[in-house]
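Here the complex is missing a single protein chain, while all its other protein chains stay put.
Coming up: subunit A.
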């Protein structure tokens, strides 16, 4: 039986965030905050039409306005070498073309960058931007997802790739759905939702020389940004430096290098000065992707005692006309529950919008909203407790790949969550629980997320004073990467965490993946583990060479470490201080670099994280207002490195899920193909008053197969399933099944 732990009753003390002091004193430096002499300020001008072309750009008034250095557009851009020159006659970009900024006159979406003003001060740039006049030739646009749904099709990239997971999938005989004893079928809709991190995307671009570029950029992967920019500007990779030490949230919005980043680099080239560009909040709706509008149809067939006999799941997501964005929408359905007959279909709909991107729990948060809502509908139809229905269909091995799970403690999560929440107090019949004149609802949902681990390197340097510097080009968009890595290194090396410094967010550091797909702890944590182990062995080798040190014939696996000292075994011998080892060898430092990467285990086991969420809502029968009163969330993500930060990450996922369920919707006026939600007054995210205390539990058992540290990622699974748990609780409270997010009061009245 697994042990449950809740902060503050932690199994081991959590290190406070290593960058906490910098963050609470305002000393943490984010991308837009690096000082430069001669810094110029840029303001983007974006398209006001959704489709067509630019006829003319009149920039004369802006160019002569005080302080203006340049007005950049396709008419005078220095050009991005990788784009090549414009072919004549100019043609619209075919599907599969990443957007090219300031390239030609074509407009693909409203909010597309069409020009940029660069000036000495932000005030001058903003004013001059208002003087630029762009004349367009409009064409009829299509931005309405539901009105165009019949045009959805299998993505061309999927058609070309016969092994794509997004190919039509059939297991067993999906037609069994038609003969099921009990069947539910429903369509679920998720509107476009935006990441909207509190820090807007920002960049300072600096050309150090004609062929040397440095950017201070908000992104989630310095190495991929470096590679992308090097490729775009045809520079040797090492000539591009990307610095992203502090990132004010991203949730997926920083996985790609976006057009505005390239635009700022072009501007810096044009004016031959460092250029800063900070996106206004309104541009955060059209510049950095979003969770795509998605419609899903799910049918579940079951026996009268709740055994699934067939599941069909069709999902259609929105994308742009120039790129195909695919996400896991329908994939969870194949692996989550045991069911002999399953079919999935995935389609894309190209619209005159910017390309979507991954947003926290991409695809799975979307797909599991539909699947876990559908399960709740089936449970109601069968008069079976929703948790019991899940237990009856629990998959003991991966039903899709026919492999054993590397580890799965979902039943423990259910048990812990149900106990802590008091699920047994739930009355099966909806609309029966009430408190203080409010309708009370209990809802739950499962969660899963695939395991991702990528090759990662880390360097460890032991200095003569006994302090350690560990480095890797990983990122921290908020979860506390440096804190977790410091904790891993401190444990491995027996060094006080205060004497360890972990460097990240700099493309000059050893290779590491970007922070996405919950892969940082599994990948980089393994590399830090490996490099600290290698450092320990190197210290042993050095100790062996010291006469009388007592380390002769000591095997590496017997060595123990504590308080900056190496011991030949776990017994009470005095051992030797690291500092003395270095002193003896007259070394100022000892340095090792290691790479850690996945192996054959991925073909032998199916690797996922699992979890569940329990939610209590109170719904006003008069106004339809939904208040989330309590949440209990439990996850099995292998070994927990740092309880404090892990707990915060789980809470954050739940808060994101509450926003997804109850508030978040990017609404468009299709007459103009333009978002009308362009700020926090219209795009609602949860505020303090919307969020109760949230109880977090972890199973905290190492997964023996995923990696040397037994840890899986937590970022995504924290949000996957939350929206369904809220929707299910709302159904339990009101008897109303809301299948179109967000669940706003109008839908309940």
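To be clear about the criterion, a residue touches a chain if its C-beta (ideal position, glycine included) is under 8 Å from a C-beta of that chain, and two chains touch if they have at least 3 such contacts; residues count from 1.
We take it that contacts and distances are computed from a predicted model.
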Discussion item. Since a chain is absent, check the UniProt entry for it and pick the matching name: "Phosphate transport system permease protein", "Cytochrome bc1 complex cytochrome c subunit", "(2Fe-2S)-binding protein" or "Phosphoribosylformylglycinamidine synthase subunit PurQ".
Written reply: "(2Fe-2S)-binding protein"
Worksheet entry | Absent-chain contact - pick from A:247, A:592 or A:741 | A:247
Worksheet item: Given the contact definition stated above, which residue among A:225, A:663 or A:720 touches the chain not shown here?
Response: A:663
Discussion item. Touch as defined at the start, partner being the missing chain; which of A:82, A:95 or A:131 qualifies?
Written reply: A:131
Worksheet, complete the sentence: Checked against the full complex, the residue among A:651, A:668 or A:699 that touches the missing chain is A:651
Worksheet item: Which one touches the absent chain: A:191, A:611, A:686 or A:713?
Response: A:686
Item to complete: Provide the residue numbers of subunit A that touch the chain removed from this figure.
Response: 16-17, 19-30, 32-33, 35, 61, 65-67, 121-124, 126-128, 131, 195-200, 246-251, 278, 280-281, 477-480, 625, 644-645, 647-649, 651-656, 662-663, 679-681, 684-694
